[in-house]
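The other protein chains are all here in position, but one chain of the complex has been omitted.
Labels A, B and C are assigned to the chains in the order they are written; within every chain, residues are numbered from 1.
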Amino acid sequence: MFDGYTTSELLSIFAMQGFAGLSLFSVFVLMALGLAIIFGQMGVINMAHGEFMILGAYTTYLTSNLFQSYLPSLFSGYFFVAMLLAFVVCAALGALIEWAMIRHLYRRPLDTLLATWGLSLIMQQAYRSIFGAREVGVELPEWMMGAIQVTDLVELPINGLFVMIIALAIALGVYLLMYRSGWGRKVRAVVQNRPMAEAVGINSAGVDRATFALGCGIAGIAGAAFTMIGSTGPSSGQAYIVDTFLVVVFGGAQSLIGTIVSAFSISQAQSTMEFFMSGSMAKVLTLLVVVGILMLRPEGLMALKVRR
Amino acid sequence: MNTVNSKDFLLAVEGLTVSFDGFKAVDDLSFYLDPREIRVIIGPNGAGKTTVLDLICGKTRATSGSIRFAGKELTRLKEHQIVHAGVGRKFQTPSVFEDLTVFENLEVSYPRGHSVMGALAFRRDAAVVEAVESVAETIFLKDQLDRPAALLSHGQKQWLEIGMLLIQKPDLLMLDEPVAGMSVTERKKTAELLKVITENHTVLVIEHDMQFVGDIADRVTVMHQGKVLSEGSIEHVKSDPKVIEVYLGH
Amino acid sequence: MKTSASPLKWLASREGLYYLALALLLVVILPLALDPFRLNMVGKYLTYAFVAVGLVMCWGKAGILSLGQGVFFGLGGYCMAMFLKLEASTPEATAIQSTPGIPDFMDWNQLTELPWFWEPFHSFAFTLIALIGVPVLLALIIGLAMFTRRVGGVYFAIITQAIAAILTILIIGQQGYTGGVNGITDLQTLMGWDIRTDEAKTLLYFVCVGLLFLCLFTARFVQNRKLGRILVAMNAQEMRVRFSGYDVAAFKIFVFCLAAAFAGVGGALFTLIVGFMSPSFIGIVASIEMVIFCALGGRLSLLGAVYGALLVNAAKSGFSESLPELWPFLMGALFIGVVLAFPNGLAGLYQTYVMPLEARLFRRRTPTPPAAPATGRKDDGKPFDPMIDHFSPEKS
């Protein structure tokens, strides 16, 4: 499979594919972080996560249209406003959903899976009714277009770099929030021992709602970032949901670091394979390997060995 | 039933160690059980008592060490194989099938038709009914056979679970705090029950209630931080200064 | 089985009457009331009921939620489609191809000979074995890998979903061997018998109903044996079952394979009734919809599953004809409602609202009919409930 490439070309291939993988990695991380928080910390399977992401994307689309119409001079900076709005809108809807639906289903993870799938159908059709079935594109501000030329062959697209920076910044933010803040301690306390956490005065219902909202909000940011590299349609979110769940499970559900490691390995594997075989087969092979490893090591890559 | 040479130990635990992410819950533990012995394990919270039972019955896998039971190495067997080897385990909180009647609970535990095909072909014949009724008699539930287990009192559920072990005719019975949460009369009856059981079983019990321990134990093993602190008769361990220090504080 | 000992007595029991009512509906009422076209559609819905019945055993009873039942449905369907396609691809019928005698899509993809795994599908006997055997074999492999390692719950659900995704991409990507996204189409005859005529379709409908009842009785047999009790017990108290000396994994594998077999049969019938098979019936969305058939009927009720499959599909057809935009909302609401508001589905609602009325009626006319198989020990004060009868044990 390396026939016909010179060594320097091969080096460039791996460098470029590595970068292409990083771009996929950013998408996975952005999607998976929110999911990992909700699944890992609350045991809730949110099948509508992709639709929350798309909500963020539509929010970005609307914001960009608003800026184009009313504030064209500030257009280059609209994205940051959009990202904030996407977070707020998705988090608010997330909190509402938690109140209306999810809180009745704790300890019934399979039922959350079915209920949120229903939610995802409703959200998709709502997008279709409101925005139309056609994909919408968001115009990139000028500074985000183009690429940085590293060598003759290796170019790094600026939007890809930007999305990656967002992904890493959010990953870091989540880490700090979960492991270095008082609020994070409360969340982890509730996860580990709910009655005890309640006994020491933690409002566990409030913590649940905030956690779910946070996960959804991060999905919103993911959606905002996603408009930079992909398209936004009513069912775009669904395309990622299975991949993302595999990322989370593969990483070990309760481990944020695991999620990131697994997002990295899956995206790199897929991206490297894509170069040497058709995209379809690369995807099949990646998924097969992940499922195979999960069958051999169901606890995922980074699971804690705990007394059960 | 396995026949054991009387000079042999029924259960020999040697160098047993298990660690959870570096924390050694059980650390190089060794002890031996004679056939027909009643052994009680006591020790402060977190001493690793329940973990020892988990290790013997296969719920937890040992990091190292061996558990030999009637000539078989248990550490390599799966839970149901350990059950078939003759080890029964009762959990701390009663775990019976609440939707099934007492009769059905015992029937499910009856040692026949445990394979998939066996369970498909299983029929309730006279032998089953007889075994169930006889065990029910032993565990004081003869008149409760048709009640769903969910309607039993806490103590009755504990007995039912013991009955579910008895009907398997195990050589070794392991009971985790069998009298926890019981009334005084229930406690007395349980002690009687255990006496009956030990006529033809070896029993390994975890218990806190020293009065009860004194009533039933042949020998006592005191555990502390995953290791054996002291072993011997109840009087012996009660007077062991190491034990006193652990229980009364430093 | 007790029923075979005194089938008449069983039919007169309440449970028997429910089965009779379903048989009456499917065998008499619908064929009389519907034209062949609509009846054929009901036949298609019924093929989904096979999957739903399997899910009752697998998910309802044993608590194993598979989001990949479409895979087994599809494998059964593809096995049948391969046989029919080979029959349709005679050298005479395909004379214009560059390689006559192989399926048309292979010819378009430059295949010049039949792939090895297609060869056995010349034999009808092999096909019959394969349409159950292939799904069961895959279920066995998945089950062995997952259940012996204690993977369950949501992990199992997600992995089966991933398997559905993998198989879909694979079938679409390997179109030379599988027909790709178009599927295997233009199926005409089964052993020389034209399956496209109205008479054939009507006959296939009755075959489908017959097999569905066979499937229902198999499931009922399993649930009424000790095996059925172990499955339910396992769902509630897996550890206790394990320490009662049962190899829990083996039981899970068994019920998962059983559900796969049902789905395979359903898929094969689907191919016969609809006339083709394509990857769109295998994927994630198709698979998760199958769960709702089972959930709507009541996840514990075998008969409920049949009604669930019928109702959801009929509603889907109805809405797509009149109010297409509304259907996804309704479907979504159904998923949420079935989880939040009525977890026992139609069977549960029936039990709560209709059974009391029914009991009153029964009492007025005749003394309470003898409940189900005469029970020696059944005296727990609970009304006998045929819809949620997971604990009606076999007694003799």
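Here is the rule we use: a residue touches a chain if its C-beta (ideal position, glycine included) is under 8 Å from a C-beta of that chain, and two chains touch if they have at least 3 such contacts.
Please note the rule applied: contacts and distances are computed from a predicted model.
What name does the UniProt record list for the absent chain among "Urea ABC transporter substrate-binding protein", "Multisubunit sodium/proton antiporter, MrpD subunit", "Electron transfer flavoprotein subunit alpha" or "NADH dehydrogenase subunit L"?
"Urea ABC transporter substrate-binding protein"
Taking the whole complex into account, name the chains on display that the unshown chain touches.
Touch partners of the hidden chain, whole complex considered, are A, C.
Per the definition of touch given earlier, which of C:Ala164, C:Val241 or C:Val274 contacts the omitted chain?
Once the missing chain is taken into account, the touching residue is C:Val274.
Of A:Gly94, A:Gly160, A:Gly258 or A:Pro298, which one is in contact with the hidden chain?
Final answer for the missing-chain contact: A:Gly160.
Just the residue numbers, please: which parts of subunit A touch the chain that's not shown?
Spelled out for subunit A, the touching residues are 9, 12-13, 16-17, 19-20, 23-24, 27, 132-137, 139-140, 144-147, 153, 155, 157-160, 228-231, 233, 235-236, 239, 271, 274-275, 278-280, 283.
Which residue numbers on subunit C touch the omitted chain?
35, 37, 41, 44, 96, 98, 104-105, 107-110, 169, 172-173, 175, 180-183, 185-188, 196, 274-276, 278, 280, 317, 320-322, 324-325, 327
Here, only the chains that are shown with their structure count from here on.
Whole-Å distance, subunit B centre to subunit C centre, using C-alpha means?
43
Name, in rising order, each residue of subunit A that touches subunit C in their complex.
39, 45, 101, 104-105, 108-115, 117-122, 124-126, 128-129, 238, 242, 245-246, 249, 278, 280-281, 283-284, 287-288, 290-291, 294-296, 298
Which part of subunit C faces subunit B closely enough to touch in the complex?
It is residues 222, 225-227, 229-230, 232-233, 236-237, 239-248, 250-251, 254, 377, 379-380, 391, 393-396 of subunit C that touch subunit B.
Once bound in the complex, which stretches of subunit C touch subunit A?
Subunit C reaches subunit A through residues 65, 67, 142, 145-146, 149-151, 153-155, 157-159, 161-163, 165-166, 169-170, 172-173, 284-285, 288, 291-292, 295, 325, 328-329, 331-340, 343.
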